[in-house]
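What follows is a single structure, written as structure tokens, with notes after it.
Only one protein chain is missing; all other protein chains are in place.
Chain lettering (A, B, C, D and E) follows the sequence in which the chains are written, and residue indices restart at 1 in each chain.
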Amino acid sequence: MKSRIVTFGEIMLRLSPKGYLRFCQADTFDACFGGGEANVAVSLANYGFESCFVTRLPENAIGQSAINELRRYGVNTGYIVHGGDRIGIYYLEKGASQRPGKVIYDRAFSAISTASRNDFPWEEIFKDCDWFHITGITPALSDTAADLVVEACKKAKELGVKVSCDLNYRNSLWPKNKAQITMTEICRSVDICIANEQDISDVFDMHAKESNVLTGKINKSGYMEVAEKLQKKFGFEKIAITLRESISASDNNWSAMLYDGNNYYFSKKYAVHVVDRVGGGDSFAGGLIASILFGYDPKEAIEFATAASCLKHSIEGDFNLVSKEEVDKLANGDMSGRIQR
Amino acid sequence: MKSRIVTFGEIMLRLSPKGYLRFCQADTFDACFGGGEANVAVSLANYGFESCFVTRLPENAIGQSAINELRRYGVNTGYIVHGGDRIGIYYLEKGASQRPGKVIYDRAFSAISTASRNDFPWEEIFKDCDWFHITGITPALSDTAADLVVEACKKAKELGVKVSCDLNYRNSLWPKNKAQITMTEICRSVDICIANEQDISDVFDMHAKESNVLTGKINKSGYMEVAEKLQKKFGFEKIAITLRESISASDNNWSAMLYDGNNYYFSKKYAVHVVDRVGGGDSFAGGLIASILFGYDPKEAIEFATAASCLKHSIEGDFNLVSKEEVDKLANGDMSGRIQR
Amino acid sequence: MKSRIVTFGEIMLRLSPKGYLRFCQADTFDACFGGGEANVAVSLANYGFESCFVTRLPENAIGQSAINELRRYGVNTGYIVHGGDRIGIYYLEKGASQRPGKVIYDRAFSAISTASRNDFPWEEIFKDCDWFHITGITPALSDTAADLVVEACKKAKELGVKVSCDLNYRNSLWPKNKAQITMTEICRSVDICIANEQDISDVFDMHAKESNVLTGKINKSGYMEVAEKLQKKFGFEKIAITLRESISASDNNWSAMLYDGNNYYFSKKYAVHVVDRVGGGDSFAGGLIASILFGYDPKEAIEFATAASCLKHSIEGDFNLVSKEEVDKLANGDMSGRIQR
Amino acid sequence: MKSRIVTFGEIMLRLSPKGYLRFCQADTFDACFGGGEANVAVSLANYGFESCFVTRLPENAIGQSAINELRRYGVNTGYIVHGGDRIGIYYLEKGASQRPGKVIYDRAFSAISTASRNDFPWEEIFKDCDWFHITGITPALSDTAADLVVEACKKAKELGVKVSCDLNYRNSLWPKNKAQITMTEICRSVDICIANEQDISDVFDMHAKESNVLTGKINKSGYMEVAEKLQKKFGFEKIAITLRESISASDNNWSAMLYDGNNYYFSKKYAVHVVDRVGGGDSFAGGLIASILFGYDPKEAIEFATAASCLKHSIEGDFNLVSKEEVDKLANGDMSGRIQR
Amino acid sequence: MKSRIVTFGEIMLRLSPKGYLRFCQADTFDACFGGGEANVAVSLANYGFESCFVTRLPENAIGQSAINELRRYGVNTGYIVHGGDRIGIYYLEKGASQRPGKVIYDRAFSAISTASRNDFPWEEIFKDCDWFHITGITPALSDTAADLVVEACKKAKELGVKVSCDLNYRNSLWPKNKAQITMTEICRSVDICIANEQDISDVFDMHAKESNVLTGKINKSGYMEVAEKLQKKFGFEKIAITLRESISASDNNWSAMLYDGNNYYFSKKYAVHVVDRVGGGDSFAGGLIASILFGYDPKEAIEFATAASCLKHSIEGDFNLVSKEEVDKLANGDMSGRIQR
Partner (left out) sequence: MKSRIVTFGEIMLRLSPKGYLRFCQADTFDACFGGGEANVAVSLANYGFESCFVTRLPENAIGQSAINELRRYGVNTGYIVHGGDRIGIYYLEKGASQRPGKVIYDRAFSAISTASRNDFPWEEIFKDCDWFHITGITPALSDTAADLVVEACKKAKELGVKVSCDLNYRNSLWPKNKAQITMTEICRSVDICIANEQDISDVFDMHAKESNVLTGKINKSGYMEVAEKLQKKFGFEKIAITLRESISASDNNWSAMLYDGNNYYFSKKYAVHVVDRVGGGDSFAGGLIASILFGYDPKEAIEFATAASCLKHSIEGDFNLVSKEEVDKLANGDMSGRIQR
């Protein structure tokens, strides 16, 4: 029987100018849907799991389009609640070469940020559920959203559902001190903690030595120390950290580390030509959850998760539209990109 | 010297699927900017006036793009204030044949709806100003917005600036009874009142006999009565009413009436193939203001305003991008649409 | 509980040049998916039914995209079988004014046309099923496809599932005499027969007097006679006939008739501006099935079905992406196409 | 053996905004190639003739693209000369409803307008040639171009090649009096004269009574008189006049008349929904030449030419991309525009 | 006088999603035409040769579009036969970074694969012909296609026409053992053999030592051995092998080797940023044939062929749309890509 995974959070309308146009040049926006947790839900549906995404969306044609898009890629939308006035929006301008990409959030007052406790019957939602995934973005949306996440995590823990959390700090949504308090509370229910090279420093004030994200310099041992400290603090079963070396908006090095309380597993490092880097971290989380559910060993798991997210950088939109077979093939070493007929 | 006209209100980002696609089919949105008062401002700039649009916009790339678009068409944006969190949005799905067009508003909490009195130095804005134009949309946005409009109209009146108002009732923004109270207050400062075939009934509960907008039936004498009643109530210098007969989303008949307290002037009626009907009423208001400032007599004025708005229906986007020469040519009778080499 | 409807047939990749370009001008094709029975399945999902589409598709990315598209619009794809070498294709060139639209079929050897009996477990598929819908296209694809349809209809009949069939004669797929033999056998299991103004003449050699589809001349009484004859021959519970008057590729009159063995019910006639007329008949079938399942009386049913298909002509693609509310509104008389804010 | 037809003139790059956008809204231009004589050449190639287009084009990638486009549709480009600095351009803004279409010419100093006598070896070009077609546009380009046309016509006449000329007066290219002198000289070599409802009045100052092109009013007997007068003056074998009634930029009535010195033949009149009306007259000329070469009688000929040009109005671009079969079908009465599967 | 080259094979409709979209994201396909032999034919026409492409295409608008596209680029299509039911199709998803490109073939039952001996009058086709080019793809399509290729090669040989063959093994079309038998027979008539780094291994089971295409490792001496062995076996006049080092789907190194039975000539190696790598091998074949016909010496020939195919990687579509001058310039060392004004 298929594993059942529930994710909870926000799905937004994403609006981005064509190609490398700047916002001020655009008279057309490519429109898709995405959000940290929804992106993970799609990854898991792609890998063949029963993936259920829970959110709240306004009852209008744009909200319905978000649901349609999730259904299209096989996500169970049965627990999405209708209500609220608007869907959150984010505008994305792609970067290129030395010009950084830009995100403008317009997600205040979105349906999920104004949801209430009664909207989500957690007991029913977690029935037969194997895994619950959340991120640090949803609690940053509003106080009620933070409460909802805390409550859901506790309930999951209580019901024996495994909980994973991607720290995903967004400084434009809340201040660091508030994030620290809330994320600390959430992390008490978390089994698998996922973070990128900056999150732990921002949220928990633990800094990897001799690394500088602005110059793309990454020091492995610094991240090993940080992972250990964090594991000690929260007793996580596993901690995974993605390590992005941003050479330019067009070229990134991408690798990751997994720490299981005993050993450190480092993935291969990929030299990535960026097509669309948004959702890179989410595709890593999706890959990691999947690989653990596949029963992969830690080394295989980190390779699968990193290969999955490496591929995401070559795919337009937030969703990582790849199959298990495609990820396995890359994780197993065929990096040539040769055409397949 | 050029006449100087000030308009005040909201400019929104408009997002519409390509061609006749429904919202649920769209993965691209055509993006432009528009709003009742901004549309009038662009019309007036096109006709060669010094046209100044006053609003509040967030200090981000999307807000800047709205300003750029106004500048592009020659509107003075010098009194636009930066502030607030978001630009209002409206989603537009074009109708076709028997399928009606649809607008979804996402304009709550927009920068202009949260503006405060201090944002706009009316005395300075109205310096050398000949005309001030507002609509019934802005006061519907929020109580503070309503206050701003009332205050601005009073100040304009006080300074001897001619005031025009397009009633423009939007039932999704406020209830009829609230509209009636506010618009009654505003209309006390108004010289020129503009309305469509439905507004007066919605806002002032005065109904044109034997007309039914759903079947496209329009009875001239009913509107004559209504205009007279309204004129009596507020002492308007002029009342203009557009008369849309909606045969289908693709075909409309379009004409208008002007009442100057003495006589009724009816324009020619145009059988319009609709390219984009949004902004039709605004283009009429723009045409009417312009024709009065050109010194046209009432018959010429209503013909100019109606021809201007007839042409708008053939133009994509909210703005009526036509010149005085083009409108004059149609108003003077060349309706053949023959190609011009 | 929701009614459950099963449809069985082919879903094809549809490739059409942009706008009104001819095939020889195209360097881009708009791609969507469609087919007589799939179109009905989508209509029924839109109206809120449990709609299950059964077919066979190749196990490649194009086949998967067809499944995704059905899921997107809420169709249950759980009984779609993987197998075969290719998905059927049809190329569509839109007509305009006096230039007719053109369809080039490339559907030979498609996965469904080479399916075998073992592919479809009918007993299981028809569990809790209320209605089974097929068309005259699938049996025209191949002898094995014809056998499958005959078998499925018999099984449905046997299990007490209501069966509807849209005659849908395609002269490029099979000759009239072969169609007559097969459709006669199929019609023995059919309860509700649906046809257009040409089908009955082509398949059963029964001609409506004084009608000429090339000149767009339609004589009501001729179709009344034909319906009666057909009802007598097969004992259908209901016969519905759509009546298209093709004035040009851009303008059609559209109405329909329903005969329930006792009375004739004629719908309103719509003057339609054609956006995309492919799937017009399918949207009628979908509307008719829905209206019967809604419990509408015959007059209401034929008005709903005709209004639904009237709206289809304004929608791009094969699918009729409208809601019950939208169809009811038109059926109840609001034909003005006025914009809805 | 195939008839061989030579046409001589200019082919331009045509730049038009997408859909119904105005010039000032465009950030993309649809690009195609066209010009009165090239359009005729393509029509004739489509009908299966050996069609040879003669011109001069600059030796750069844009000039080469024009040649490629002619080759694509089967036109013989073997006598196109390389030279000159630029290809002529015309910008086209499509009209809609009451808004007229607009053409901005940027064709001064084009390669053909600066060509010299030595560029074209007429004796060789006219070898085995059955027909030579020119229009009144080429002589309007420059004095050298006018000389070239005069010379070519004389040479054709001398060699027994049938000569047709479409008067095609363009008031932005030359004044009426100059046109009259030059066209009079050219017409002395012409066998078949083609004109629209305005040309004869503009060029030869002969006016059809009781017709007014601005109101779309066309009086048949007025054109009969004019045709007779013209025939008498130049001894033309045949005169054909197209009769456009422009109801709006979107709707035209289209018919034509042929006079063979004895009888007047009027075609059916088509109510046309305009997709792209540029090249309408050229497609008529192409249809007329073809129908004469097919050996059609005068009534058949005028019906073929009118049906051909009726279809052109439904096709994007300057070229009339239809086959003989398609034109015959319409000319023979199937005007229903029903989809063909 | 121009050299005349005949190529024989299949031209397919190629459908590819925009940019880097995956198949499942596409609602539009870029459409062009291509195929191994057709691509060579276009290259040769571009270089100024009389290039004649022979195939069989269905008599419909899509088949005609393929012919038009060949004509557009100057290919002689006079010996293309009409018949069969469908044009072959291939779907192409572009790869990026570590994600490989994907080709889905839908070419079974294409017109050329069902062609018969009578379709092609080889004696007539080879009249005045200098060169005949085929590939290993056509014989893989069907047994009748294989027979046609064998027959044509023999006839060419008999008539003294030089024969070149690109091995081009496609494992999705036929098994290796079948390929070996057929290609062995064909190679007996071949003068110039062309292959890529994988073909010889797949078809003739001769492996280059210490090379691994998956890691992009290429060992020159291994290919020298293989070339020599092959030359001995078939007595080829020349063997050329392209050497692709696939670093990722976005970056390839590209070079080639020519062996004339005496010496080995290696080209420069190009670091290529891939725009579209399909047709890379065909552009090499086209360049090689051209350079031999230009009379270039072996070193110049391999540099020309490699430069030509290097440029192909920067061009969208299957065809290598470059001129002799452009290739010469690169082959002679200007690799800077500096803009040319």
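Here, contacts are C-beta pairs under 8 Å (C-beta built on N, C-alpha and C of every residue); 3 or more make two chains touch, one makes a residue touch a chain.
On a predicted model such as this, the values are computed, not experimentally measured, just so you know.
Residue D:N68 is the one among D:N68, D:N219 or D:N253 that touches the chain not shown.
Hidden from this view is one chain, which touches subunit A at 19-22, 24-25, 95-103, 105, 170-172, 213-216, 246-251, 277-278. Residue positions on subunit B in contact with the hidden chain: 68-69, 71-74, in rising order.
For subunit E, the list of residues touching the undisplayed chain reads 19, 73, 270-275, 307, 310-311, 313-317, 321-322, 326, 330, 333-341.
Here is the rule we use: only the chains that are shown with their structure count from here on.
Each step here moves to a touching chain, and the least such steps from subunit C to subunit E number 1. Between A-C and B-D, more C-beta contact pairs are found at B-D.
At the interface between subunit B and subunit C, two copies of one sequence, fewer than half of the residue numbers in use appear on both sides, so the contact is built from largely different positions.
Look at where the CA atoms of subunit C average out and do the same for subunit D: the two points lie 44 Å apart. Averaging Cα coordinates per chain places subunit A and subunit D 62 Å apart.
The multi-chain contact residues of subunit E, meaning those touching 2 or more other chains, are 22, 24, 27, 68, 102.
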